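Please see the structure below; I have some questions.
Each chain you see keeps its place in the complex, though not every chain is here.
Each chain gets a letter, A and B, in the order it is written, and its residues are counted from 1.
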Amino acid sequence: MTDPTQTTKPGRTDRPDGSFGRFGGQYVPEALMPALEELEDAYGRYVLENEDGFMDEFRARLADFGGRPIPLQRADRLSERYDREVYLKREDLLHGGAHKLNNALGQVLLAKYMGKERIIAETGAGQHGTATAMAAAHLDMPCEIYMGRTDVNRQRPNVFRMRINGADVNPVDAGRGTLKEAISETMRDWSRTVEHTHYVIGSIVGPHPFPAMVRDFHAVISEEAREQCLDRLGDLPDAVVACAGGGSNTMGAFHHFIPDEDVSLLAVEAGGSSLEVDEAAGVAPNSATLSTGDEGVLHGARTTLLQDSHGQIMESHSVSAGLDYAGVGPELAHLVETGRVTPVNVGDRVALEGFHRLSTEEGIIPALETAHAFGYLHEVCAEDGAIDDDPLGETIVVNVSGRGDKDLETVIEKTAEMGLEAAPDMSVFDGGLR
Amino acid sequence: MSDRSTIADAFADGPAFIPYLAAGDPSYEASLEYVEALDRGGADIIELGLPFSEPIAEGPTIQEAIVRALEGGMTPERFFEFVEDLEVEASLVCMTYYNLIYQYGTGEEGPRPFVERAAAVGIEGFVVPDLPAEEADPLRAACDEFGLDLIFIVAPTTRGERLERMMDRVSGYVYVQARLGTTGARDDVSDQTGATLERLAGYDVPKAVGFGIKTGDHAERIVAAGADGIIVGSALIDIVADGHASGAAVEETAAALETRARELVDGAARGAAADGNVPEPEQP
């Protein structure tokens, strides 16, 4: 799990408060600090040192309950289309339908080892919420999920899944009602209940030790992918491409490739409808934090943010709820700053085209989040030009972070709205999901 | 610990009354009136909130105040003008989140520009709810440079080494969080308060208790339990919000605030008298 060659030490990083270069830290209300200390201790013992066989149990449950290992599949038609070798890391096959379970299962199990009695979590797309609800049901822990009102409305199937798994879903009305507000509200709950409750944060964001710990739970993605590449290709890939909201998906897919300096690591953010920003309204019509944001402090960490000139956090926007967040994890911010990870982005339209392309050509309906990675792949690979010059190279692994069952309604609506060419005729869908 | 503190003087003659309002709630002008009304009502220190878009430590009452203030156009620069426009006797403390402090100026120099400007307009200290002692050194240094206090919040869960670290860095007073959770007016007095005050007994810094204080009666009991001051936010903001919602005249709301302030001051005084255990104010 730990890798001696990585730029920052796992768990304990450059500074005792868990920074990644300039980024990271623990900017939280005092009431939460003891819980973070307790968590740091538990993380060190159970996760890093496998005390009481924690990691063994985690791995076993990830296998049996989650379905790991997850295949690395050659995408035959994309490979042919682009005249490159395109491989898919199929996290969409993980139980729950997204990579999110790796982390949710890890944290709920850890909470159990720590003697906690209740689980709370925020969710954006609902993928982390459903993963947490599933893990909590599996491990018999009461569970409450905070979800922005906007997201509740645009990801209804996931709301139902959480409820059906026995979790309570608390809609958050503050702000634009998306992930940012849900995180704030979950932190408030935690401030009240910290003694017996564990907050299962859903990405590599938040105060130390969350970013390191969430990364470690997801690192199994790149651990497997790297091995699968070596086994199958006899070589490492030229590039790994993954979509980034908070960044758990990217860090999971990148972690074990970081020491392999010839492997390009591409983080694809949501370009939304535009990269321009409306300062006055405090609104960014995108969530391309790494490309357009700057340093600040949000949700417990110093990191890269979308903020106005005063330091107020922007309302981000993306067609995909799971990328719709105004910050990124501190480790990702650091790796971008040091040049190890290249941030890129594609807008809603290109993402939707990517969605339809993967669905009709490969028979895999991706999450809208994931679709951004395929939109980017297409933007690079559909160009004429020497492969040597582009950021991807010959052999590319794309992390299929989740499946798109939750997005059907949004896709139908947006496809019609945008009049996409590549998409199948959607007219039979008139009338929506019922 | 800074030896330039002036705020501690507010604890000199009896328990300090420390009201909190969000600056600019619901409008710049009305907010000036409200802060001044609390000053007239007997405030020793006023915690003035500079609203931040992600107030993770606040309950719904203060969250809504912050939304009103932001919608009214409050910014850090307007906040400093606001402080300049205020005519109050109480010491002023700025309560805000770290990102606003950090971003001020070029955004490259850390908290220094913000502290410098705050000092210039007469702010005497800071409460930063998302800045634990572990992350506070840069701000502490800037405060030292400009002679301001840095107040920390002590939670019911703060103990041992962490408490030490905080007490090493605090100045002005410590903000004793009466219970776990976010801000918000409550009807009971928490048991946790007494326990925290006990843990703090050995430290010679004024202890002001906040989170959930609503009435004179609460104030009395808190002070009787050993507090050197009471911090009241949500209960006052409820009055602002009610006035705003009902369309009451600004003077009317101001008067109600002043009345409540007096009730709280009187309660605190009763508490001090009853037990006679008002701690001697330290001289820095």
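The definition used in the following text is that a residue touches a chain if its C-beta (ideal position, glycine included) is under 8 Å from a C-beta of that chain, and two chains touch if they have at least 3 such contacts.
All figures in this text were calculated on a predicted structure; none of them were measured in a lab.
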Checklist entry - Which formula, in the displayed labels, matches the entire complex? => result A x2, B x2
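Assume only the chains that are shown with their structure count from here on.
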Next on the checklist: Between chain A and chain B, what distance separates the C-alpha centroids? Give it in angstrom.
Outcome noted: 38
Checklist outcome for this item: chain B residues touching chain A in their complex are 52-59, 63, 67, 70, 75-77, 97-100, 102-104, 107, 129-132, 134-135, 152-159, 162, 166, 177, 180-182
Checklist entry - Given the complex with chain B, which residues does chain A contribute to the contact? => result 17, 25-31, 33-35, 37, 174-175, 180, 184, 187-188, 191-195, 282, 294-300, 305, 307, 309-313
